[in-house]
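Heads up, one of the protein chains got dropped from this complex, but the rest are sitting where they should.
== chain A ==
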Amino acid sequence: MLTIVDSAAQAVEPITDGSTVMIGGFGVAGQPVELIDALIEQGATDLTVVNNNAGNGDVGLAKLIQLGRVRKIICSFPRQSDSYHFDAKYHAGEIELEVVPQGNLAERIRAAGAGIGAFYTPTGYGTPLAEGKETRELDGKMQILEFPITADFSLTKALTADKAGNLVYRKTARNFGPIMAAAARTSIVQVSDVVERGALDPEVVVTPGIYVDTVVSIPDPAVGHA
C-alpha cells in the first residue's frame, strides 16, 4: 500500500542494519540526493548497496562509504576520477566489491522484479567476470547463468507521482528508477511533485503504482554530485 510521507527522514526510517539498498541514478541524473542524505543521517550500517557506481567526491554514496556504513557494493563502474573514498576502503580491504557488466546489472535487477529465477546471457562469457559461473551453449553462443539481484529497499527519484503511486520521470534521469522500484521489497521514491489521482495521463505513466511503497515530495531537489 502506498504511503505518502512528509520528509525524507520518515521515508528512510524503516531501513535497518544489514539491509540491501538499491540506489538509483546515473551520474547526476536521477540521483535521489535527499533520500541518500537522510539515510546518512539515519544511521543504518552494514549495508549492501546496489548502484551503477561507487560514489563521487565527498557527498551522497561516497559519504556513506567514507563513514564505513557499506559492507558490500554491487556496481558496474566503481573506479572514477573522484571515487577516492571507495578506492581507499577497497585497497584497505574494508569493502566487498561485486563488479557486474552494466547490462547484466540492469537485467539482474529487472529479473528480481519480474520473478525470474535466473537467465542465460552471452555478456561476460570468456571474461574474468564469468569465472565460476555456469555456462551453456544456446542458440550457437556460449552463455553464462546470471541470478537476480533482490533488495530490501530502493531509493530512487522520479519527476511526479500521483496519489496512486504512478510515476513519470524526466529525460535520462529515468535510468534505474523503474527496475529498482520493481525489484525492491520496499520502494522509496522522491518526487518533485505529488498530484491528485487522474492528473497524470495513464498513457504516459512509466512506473505503475503497484511498484511504489513510499513517496516523499522534495519540490526543489538538489543536483547530485558525479
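Here is the rule we go by: contacts are C-beta pairs under 8 Å (C-beta built on N, C-alpha and C of every residue); 3 or more make two chains touch, one makes a residue touch a chain; residues count from 1.
Just so we're on the same page, contacts and distances are computed from a predicted model.
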item: The complex's invisible chain, by UniProt name, from "Energy-coupling factor transporter ATP-binding protein", "3-oxoacid CoA-transferase subunit B", "Glutaminase" or "Glycine cleavage system H protein"; value: "3-oxoacid CoA-transferase subunit B"
item: Chain not shown: contacting residue from A:P14, A:P122 or A:P208; value: A:P122
item: Given A:I74, A:A173 or A:L200, the one touching the chain that is not displayed; value: A:A173
item: Residue ranges of chain A at the interface with the undisplayed chain; value: 26-30, 76-80, 86-87, 90-91, 97, 99-107, 109-110, 121-129, 142, 169-179, 206, 223-224, 226
